[in-house]
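Got a structure for you, written out below as structure tokens; questions coming shortly.
A protein chain is absent from this complex, but the other protein chains hold their places.
Presenting subunit A:
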Amino acid sequence: MNKEQFEIEAMDFISGQMSEDKRKVFIDFLDKNPEYESEFIALSNTWKMVNSLDAPEVSARMDETFFSMLSSEIEKTKKESTWEVFAGWFPMIFRPQLVYGMMLLGVGVAIGYYMNFGGDATGVNAAIVSKETGDMRQKLVLTLLEQPSANQRLQGVSEANKFEGVDEKVITALLQTLNNDANVNVRLAAVESLTNYVHNPLVRQGLVKSIPYQESPILQVTLANLMVALQEKSSIEPFKQLMQEKKLDTTVRKKIKNSIESII
């Protein structure tokens, strides 16, 4: 055993890191080598002395300082971890799929906004369309009222009822129908249609003027009731004119007479 090997094995022995077999071998070596043995004894004593080296007790101040530091570090870490959690959302938020989703949503919102903004324009357009529709319906009414078929003329009157506000052309057409249509039902429908516009002086005048031209008892009674309801005094003269007709139905004559009395 050379010197360095002895130094190594001596340290293994005194530090207790040597196996039992090696310890025996080492002890045998020391027994056979007194100079190494004396060195080993001296070394072992010094080792024991070093191991006996003590240090003062630590102060309470050291504990306080440490736990204060640890406490503040824990608080700091908690705050940081809150931020980390928040920051942890960013990778999720900025995933490509989500970005595309957000872009699509943005495009959708933009289109929606544009569509909504165009709503006013659409409103104007709707008004235009509505006006155009009204014009088309007016033409339809006028066209239908000129049709030879009574059904179509009735349909024309029915279409006229769908107007909220009719113009002079339609009123004129309805009054012409009331005065000239060959079919009683069409004329009756025309009266009913015109009753929707009695606030219009043109309609009231037209209705009054049409009284002498009516030959159908049902139309005569209908107009009589309407004039009573309207308390239209201008209708008295036409009714008196009608009463002079010899062909006038007796019941109708009584009805007109009563009506004239009611209006007066």
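Points to keep in mind about this one:
What we mean here is this: a contact is a pair of C-beta atoms (placed from the backbone, for glycine too) under 8 Å apart; a residue touches a chain by one contact, two chains touch by 3 or more; residues count from 1.
Here is the rule we use: contacts and distances are computed from a predicted model.
Not every chain of the complex appears here, and the one that does not is recorded in UniProt as "RNA polymerase sigma-70 factor, ECF subfamily", selected from "ABC transporter ATP-binding protein", "Diguanylate cyclase", "Succinate dehydrogenase cytochrome b subunit" or "RNA polymerase sigma-70 factor, ECF subfamily". Only one of A:21, A:54 or A:168 touches the chain withheld from this view, namely A:54.
When the full complex is taken into account, the listed residue touching the unshown chain is A:42, out of A:25, A:42, A:115 or A:202. Counting over the whole complex, subunit A has residues 4, 7-8, 10-12, 15, 17, 39, 42-43, 45-47, 49-59, 61-63, 65-67, 69-70, 73-74, 77, 81 touching the chain that is not drawn.
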